[in-house]
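Structure provided below as structure tokens; questions to follow.
Here the complex is missing one protein chain, while the rest keep their positions.
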Amino acid sequence: MESRRLREFTDAVLRWLAGIIVCAIFLLPLIWVLSISFKPPEEWIAYPPRLIPEKITTSNYVVLFQPGNPVGGVGAMVSAAEPVTRAFINSIIVVPIATAASLVIGFLAAYATTRFQAGGKSLPLFVLTTRMFPPVAFAVPLLVYFRALGLIDTQLALILMYTGFTIAFSLWMTRGFIEGVPKSIEEAAILDGASRWRVLFTITLPLVKGGLAATGLFVFILNWTEFLLAQIFTSRQAITIPVQVSHYVGAVGRFYGPMAALGVVASIPVVVAGYIIQRHLVTGFTFGLVRE
Amino acid sequence: MASSGHPLADTSEGRASFLSRLRRAVDEERFFGTLLITPMQLLLWFLLIIPTIIVIYLSLVAWEPRMGVDWWQAPFAFLRNYAQIFQDGRFWAAIGRSLGVVVAAGGLEFAVGLGLALLFMRDFPGKRIVTSVILYPMMLPWVVVGLAFYLLFLDRGPVNFVLTQWFGSGATVEWFKNPLLAMGTIVLADIWQWTPFLFLILYSGLGALPKDPVEAAMNLGANRWQIFRHVTLPMLKPVILIALVIRALEAFKIFDLVFVMTGGGPGTSTETISLYIYRVGFVFGQLSYAAAMAVLILVMITLVTRFAIQPIEEG
Amino acid sequence: MANPEASIIRLEGLRKEFDGVLAVQGLDLRVREGEFLCFLGPSGCGKTTTLRMIAGLETPTAGEIYLREKKITRLPPQERNVGFMFQNYALFWHMSVFDNLAFGLRVRRTAPGQIDRRVREVADMLELAQVLDVRAAKLDLSAMQRVAMARTLAVDPDVLLLDEPLNNFRPGLRERMRGELKRWQHQLGRTMVYVTHDQEEAMTLGDRILVMNEGRSEQLGAPRYIYEHPANLFVAGFIGRPAMNFLEVEFKREGEAGLLQRDGLRLRLPRDLTAALESLPSSRLVLGLRPQHLRIAENGTAREGGVFRAVVDLVLPLARKQVVDLKLGDELIKMVLPADRPLLVDDAVSVAIDADRIHLFDRDTGRAIR
Partner (left out) sequence: MASVRVEGLRKAFGDTEALRGISFEVRDGEFFSLLGPPGAGKTTTLRIIAGLESPDEGRVWLGEEIVDRVHPKDRDVAMVFEDLALYPHWSAFDNIAHPLKLRKVPLGEIEERVRAIAGMLKIDHLLDRRPGTFSGGERRRVAIGRALVRRPRVLLLDQPLSDLDAKIRQEMAGELKRLQAETGQTMIYATHDYEEAVSMADRIMVIHQGQEEQTGAPQALYREPDSSFVAAFIGSPAMNFVPCKVERAGGELVLQHRAFTLSLAGEGLLSLPDEVLLGIRPEHIRIEAARTPGALPAEVDIVQVLGEEQVLDLRLEDGTTLKAIVVGGVELKAGDPLFIRLERERAFLFDQVSGRRILGPGL
């Protein structure tokens, strides 16, 4: 008779163990990057590799922002790469602006398409095509086009592209939230005497603001981590952090310490953002596809 | 005047004053809706439609930036670029590799993601923490993931160290020098980063399923496996389909990981289609040829998705 | 005392706690073989939880459940053979009606020929033969209900548990489906336990009713008995529509006769009742009057009972009847009259109370005295 309880107990224990293993697998790569980022050059490829550095150093981080500073004799070579500061400033300007633009444009369009079928029923699906194709396929004509407009290696080019290529997410995620607001609430406000604009800003917007915040953070992550377009459309002036990370890997040989440090730095904003939206992600990702 | 179908549309000829009609018009739904989608429409024209036209044009001419003329002055090549693609073994190999990533990574990610989602359907101590841990790889920049796996699979890196500990000193593997193994590490990194996504979708989907049918099945005597096979899985089907479609489309685009981890090497043995187009267009500067490949990819994906989306819309 | 052999389900001190909240607090019950038993109570009274515990969908915190005197308290739902019909039917939307009905038999590895025969049998009984190939999601409400019923019946359960199956129907249809249910039960002759918050439904369907409130049993009995002899204020107020009127009164003795008294009302009691009330420790009582038992007083008052004067506050006609709200001091008293007796708001009327149709409750405990 008590076998059911026993079974439930072993069940929980097994799940717990599986959870620990899964955790370890998912954490290990990042922990290794973290570990290397605090190691001095002689430990980078020391054999056997050690998880905990023998001598913890922050010089890998320092060198990112002060290229002249020697790190065990290789500082000069690291400085051959562009200073990280510029990439940082670029990312910090481009990503939030593109995110905000994508969110505002996407929200307005989501409202119009859900409430009035503006632009026809297939418009939302059409917007999805921007996510379906490899960005490199658009990069070919865009390069030609942006060159003609003088937009190559500018922040504006990135802002335009990042806004455009995340609009599908802004549109589709906010659509879900807007659909959650009963139409009758808006109609009630109209009968109360409110204009369409007023309804949009005093009724609908406050009711979906949580969803908008989650969408915004998600779009932020997409933009912050984008690599291909930045790689193609920037060379020196408008370079972003992911491009900078790749430069460390590709261009200057095996400077694993600064490389890892930059990886860590590049990941911090998005991991924080991700943690904040996690709760919303679980509820926002069913796409209304499950019955009831 | 025929009814427009819009609830607030003005359906009768107006005797009302111009001002009140104007006010009405500004507030009118169709106008309002059109106004709201205009910014997005402009953006789509700018980034989707005009480029599509340009890319098609480019694919039909013979132009390279180093030719010294502007692209609209380039001579027509008609379908010669396309003809060249069909003889380009490197192109088809790259397509094959991208599809390989789709199948291998997508399949494994689905299997692992579903397993994790099922595991997480019941509570156990520490579930919330584990969930956060599982989800974070999704947020990381691809290049950082590439970097992390590159560091793990270095010749004198921790993976080889563990292998030699277990299998003796002869077990050191040169991961990035063997074409198959190099591809394997890329797929592994992709799985590591994207299993969380499938987990997330499937987990949300499972959580949103109504509980009643499962309880009804229990009540009718079905065991766990039968419930999963005949009740849960069919109900989850639309979610599974959409997850797989999204994932397949994303995996087909794979670029960053390859770029960072192997650069397509050794040789061209890990070159995916995105990387190949990138090289042709932006490294070798053969933009017309890259444009033709891009158009071909656009057409292929459109056809495939049309095919894949149909069952979702019906289901 | 009921013969234990005759009870098909027996609950013994059944309790259920959800995160420290007591949903069911100690329930003892015997369900008789072949009867239609209704669990009736307001939402949150624990009736559905009890039903789910019988089916094994919840595990009791304490207490035992017996099916045909076999302890099943900790048996998983799969091993109980207790049919459960869900409020939202819980059909397998992705399957055809046939597959829905066959599901329980298939998981039991019944031979295909036998499955086919059994499915057609129940489908015929519930008029589903025409829709066997239709997908469950495409059916109308009443067909969904029949599929849910047929699916539970196909595996031949010992008992059928029904969780508010008529909730989704609009009023008119609901009454019709109620009739259908009653008919099925006659046809099937199977033990059914039926949960509802609708007293009318319970009254018309149940052989017996268990009135529940806050996880406890308030009264168990035949519908008419409960209606005529409610055990306490809760049951009296819950059963009957419009609800029973309650007035606080004092009991007093005046000469030979007993009196119930409050502002504007004096009620003369028959001798036996007087005697019964005299033996009570408290004279503070609640007088319960069914709206249907009040009448407009004709000339001459009855020897027993009483007449009060009141003003019409509101008239709600209901086709062949009307519900009239009367104002007696601060209290509103409802009364049901035939529709052909025209009354207007603010009319003053005399209302007669028959002493042998009153209910009396102890004001402190709420228990019925009569």
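We call the chains A, B and C, going by the order they appear; numbering starts again at 1 in every chain.
What we mean here is this: a contact is a pair of C-beta atoms (placed from the backbone, for glycine too) under 8 Å apart; a residue touches a chain by one contact, two chains touch by 3 or more.
Fair warning: this is a prediction, and the values are worked out from it, not measured in the lab.
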Could you tell which one of C:240, C:288 or C:305 touches the chain left off the display?
C:240
Out of C:33, C:64, C:158 or C:198, which residue would touch the omitted chain in the full complex?
C:198
Touch with the omitted chain, as defined above, among C:22, C:188 or C:323:
C:323
Taking the full complex into account, what residues of chain A touch the chain not shown?
182, 184-185, 187-195, 198, 203, 206-207
Missing-chain contacts on chain C, rising order, are 170-172, 175, 178-179, 182-183, 186, 197-198, 200, 203-205, 223-224, 227, 239-243, 290, 292, 314, 316-320, 323, 325, 339, 345
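Everything that follows uses one rule, which is that only the chains that are shown with their structure count from here on.
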Across all chain pairs, which one has the most C-beta contacts?
A-B
Using CA atom averages as chain centres, what separation in Å is found between chain A and chain C?
57
Could you give the separation in Å between the centres of chain A and chain B, each centre being the mean of its C-alpha atoms?
15
Could you list the positions in chain C whose residues touch two or more of the other chains?
76, 88, 93
Considering chain A alone, which of its residues make contact with at least two other chains?
291-292
For chain B, which residues are in contact with chain A within the complex?
6, 27, 29-30, 32-37, 39-41, 43-44, 46-48, 50-52, 54-55, 58, 71, 116, 119-120, 122-127, 129-152, 154, 156-158, 161, 192, 196, 200-201, 203-205, 207-210, 235-236, 238-239, 242, 249, 252-253, 255-256, 259-260, 263, 273-274, 277-278, 281-282, 287, 290-291, 294-295, 297-298, 301-302, 305, 312
Contacts from chain B onto chain C in the complex sit at residues 210, 212-213, 215-223, 226, 230-231, 234-235, 237
Can you check the complex and tell me which residues of chain A touch chain B?
11-12, 15-16, 18-20, 22-23, 25-30, 32-33, 36, 45, 47-49, 51, 104-106, 108-109, 111-113, 115-119, 123, 126-127, 129-145, 160-161, 163-165, 167, 171, 195-196, 221, 224-225, 227-228, 231-232, 241-242, 245-246, 249-250, 256, 259-260, 263, 266-267, 270-271, 273-275, 278, 281-287, 289-292
